[in-house]
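Selected chains from the complex are presented in situ; the others are not included.
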Amino acid sequence: MTDYSTSMRLKLPVVCIVLEVILIILFGLVVEYNDDTDAKKWDKYNRTTTQNLENEFYARYPSFQDVHVMIFIGFGFLMTFLQRYGFSSVGFNFLIAAFSLQWATLMQGFLHGLHHGKIHVGVESMINADFCTGSVLISFGAVLGKTSPVQMLIMAIFEVALFAVNEYILLSLLNARDAGGSMTIHTFGAYFGLMVTRVLYRPNLDKSKHRNSSVYHSDLFAMIGTIYLWMFWPSFNSAITAIGDDQHRTALNTYYSLAACTLATYAFSALVNHEGKLDMVHIQNAALAGGVAVGTAGEMMLTPFGSMIVGFLAGTISVLGYKYLTPVLESKLKIQDTCGVHNLHGMPGVMGAIVGSITAAAASASVYGNGMKEVFPEVFNKNFTASTQAVMQIASLAVTLGMALIGGLIVGFILKLPIYGAPPDTLCFEDSVYWEVPGEEEGHDELTTVKSADESEKLRG
Amino acid sequence: MTDYSTSMRLKLPVVCIVLEVILIILFGLVVEYNDDTDAKKWDKYNRTTTQNLENEFYARYPSFQDVHVMIFIGFGFLMTFLQRYGFSSVGFNFLIAAFSLQWATLMQGFLHGLHHGKIHVGVESMINADFCTGSVLISFGAVLGKTSPVQMLIMAIFEVALFAVNEYILLSLLNARDAGGSMTIHTFGAYFGLMVTRVLYRPNLDKSKHRNSSVYHSDLFAMIGTIYLWMFWPSFNSAITAIGDDQHRTALNTYYSLAACTLATYAFSALVNHEGKLDMVHIQNAALAGGVAVGTAGEMMLTPFGSMIVGFLAGTISVLGYKYLTPVLESKLKIQDTCGVHNLHGMPGVMGAIVGSITAAAASASVYGNGMKEVFPEVFNKNFTASTQAVMQIASLAVTLGMALIGGLIVGFILKLPIYGAPPDTLCFEDSVYWEVPGEEEGHDELTTVKSADESEKLRG
């Protein structure tokens, strides 16, 4: 894939400005405050303090902010592990996310219920938009280092739209449950991205191989991303579950799943290494698989016991995937998965869908009582048996995989056009293609520079 | 500006201890728990759980913590972009903020309402103190690298006091609205700091020019600051708005403004660069201008549409300011603005004030309903028309600019006295003036050291 120029001088401004202007116009036409954010509607009633505290803001905004941190710090810094791609990792993550959350608000609004032709926004739409954005960022992880920011914005346009359609099919047509997005976010984002990277396959990527690895400090920056994702995953999975025990239980289950996952990750990371040394790639990624794998079942009565089993298995398959599967995917299937999203989001996402289906199949009134109303409303309303719910969950996984793979295939070919300023094979994983990188001449450390200067003098002397 | 000594051995301890002792004495004399933090007063009633949850802590503490992160991590790390000033950026930010929040509690308490001669404290005073602190840190950004910590503490003493007076004039005398502080915090802090740095003008600052730039890792550290400021700005602007739809709407408006601002920032950053490369200075700063620019109007019925327009324009003028205005300010007006606070806080702050005034002028009962009570109480109570409110908003901007410029002028001259241990022109932007800096001898990386050692041997051999 050779482009005429990697300069973003015109491409990026044109794309950003056109997209933002379209967004602003569409927001002007169809977006309204919802009842909880509109001064007139909310204050129609003379509310007491307690009633004001029932504003959805108070139950959901702390969760939103945790999710927001995961999207911008978590995903952004997780990808800074590359030695010379930190600006792009954090910076393009920032750009793509800022665009996607606006576009997702519109697409999800269109599909999940207009109010007299208007989209109503509030903290719940903010969380949902961030969720959709997360999916795009997962796909970004698969192609990291090999694409231009313009390419990523084009990808986001299509992926957000497809995400919203898939989400609509799952949640509104199939009546599946997926509060933490094992299917809608992780499985979709991973397989979409894997297909895109397959289509964008670069046979000569080894020309940039020396840059496709970490250095000491870049791995520490990446750990900032990892730890934030790990800590706030309970908030992610519980952010849009029902108010009351549901949010509480989802956070709890996710917390236990992640803790068990972490021990599995350390165990298998040491085990698969010949010298028994731990590998930062595993710790940074596989320790998070437990959050992905309870994305569907987290709100259900999975129990801490069940959550820990799921987390332990997720960490295990994720490490094994990094060790044994990723090299095969690259050599045999020509899938160059920079961040290994197949191991962190793909397989654990599928596992999460299956765990969700099994847990749904086991749902009974004796366990859920009236709580069935929030967790499985179709079962509560006798529209579904627990088995039907389970089937719908598995059907949702199949739909998601299909949408992701076909969507990724088409979008991959769109992104293959040589017009987006993608980097040449020799300059992948390199910030200086798209960024003014400081200190090129002097070294990034004054002290080193000083010393080098001395040495140079000695050399000359 | 030459000082006799930059040693902080006596200066800093004396200033810190004297200030803290005075603070402690004043707190002992005049500060009391408010009704929500006092055991006796709160528990006077036999409260139910719901009533206990009405304690202001629950509505405001999450916002407070987000603001707190912005002050200490956000501002602190944003300023670590300089290659050799990371300790001072985070460390002096920490010191100045820890002092300012205590002092602000007193000054704001004196001016915004004593209760029988006592200042009442609780989560709202904590947020307000952090807000005032933010203003001081903005000014710190203007003089970054050129001042001693003692100088900054002296500046904080005066700036906090003036901030409180200005805030009092705006909110209590003029009845202006400014929940997110476009005027009180950003405009005031920026122009105060710009005037201080003007008075402290160093004609020979280019002696430290090689240190007044970033290196690769310092830019990544700075992005931690940027992203946290960006994510939590919705909490900042909504932290002290009324409970209910007001907080919710303010957060939402800010979120959209920032998202649009980010796209504008990337667009114009690429556009103004000859090679079409993105500039970290723009991304780190201009992407935040959208939060500043809806600081006043964020709580109003600005709509997402309006917020996005404001954010887009703010990002645009901020990038253009960095590119075209900052060099002119330095060469023509002798304003050495290290962090470019004029572009991030100055112009967007003024813009925010104007947007606030326009939005106030457009306020009508048909849009706000009873919600007018919280957003524009004077209009609701028929003391003001919407136009009067708009005039008061603009008058507030004028007062703020006047207070900031005159205050900055006077304080600048006070800070010019050669007694505070400011660094010489040759040692600006340099941590080792005030800090024990590690690894001076060995280089900051063991590996590099090892290699260098080898090389030295080769050289000798």
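All chains are identified by letter, namely A and B, in their written order; residue positions are counted from 1 within each chain.
One rule holds in what follows: a contact is a pair of C-beta atoms (placed from the backbone, for glycine too) under 8 Å apart; a residue touches a chain by one contact, two chains touch by 3 or more.
Note that this is a predicted model, so its numbers are computed, not measured.
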Given 2 visible subunits, total identical subunits the whole complex contains: 3
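What we mean here is this: only the chains that are shown with their structure count from here on.
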Subunit A and subunit B: spacing of chain centres that average the CA atoms, whole Å: 31
Residues of subunit A that touch subunit B when the two form their complex: 7-13, 16-17, 19-20, 23-24, 27-28, 31-33, 36-44, 46-47, 49-50, 52-53, 55-58, 61-62, 65, 68-69, 72-73, 76-77, 80, 86-87, 90-91, 94-95, 98-99, 101-102, 121-123, 126, 149, 216-217, 221, 224, 432, 434-439, 442, 444-448, 451, 455, 458-459
Subunit A-touching residues of subunit B, taken from the complex the two chains share: 50-51, 53-54, 58-59, 62, 66, 83-84, 210-211, 213-217, 219-220, 223-224, 227-228, 230-232, 235, 243-249, 251-252, 255-256, 258-260, 262-264, 266-268, 270-271, 273-280, 283, 287, 301, 303-305, 308-309, 312, 366-375, 439-440, 443-445, 447-448, 452, 455-456, 459
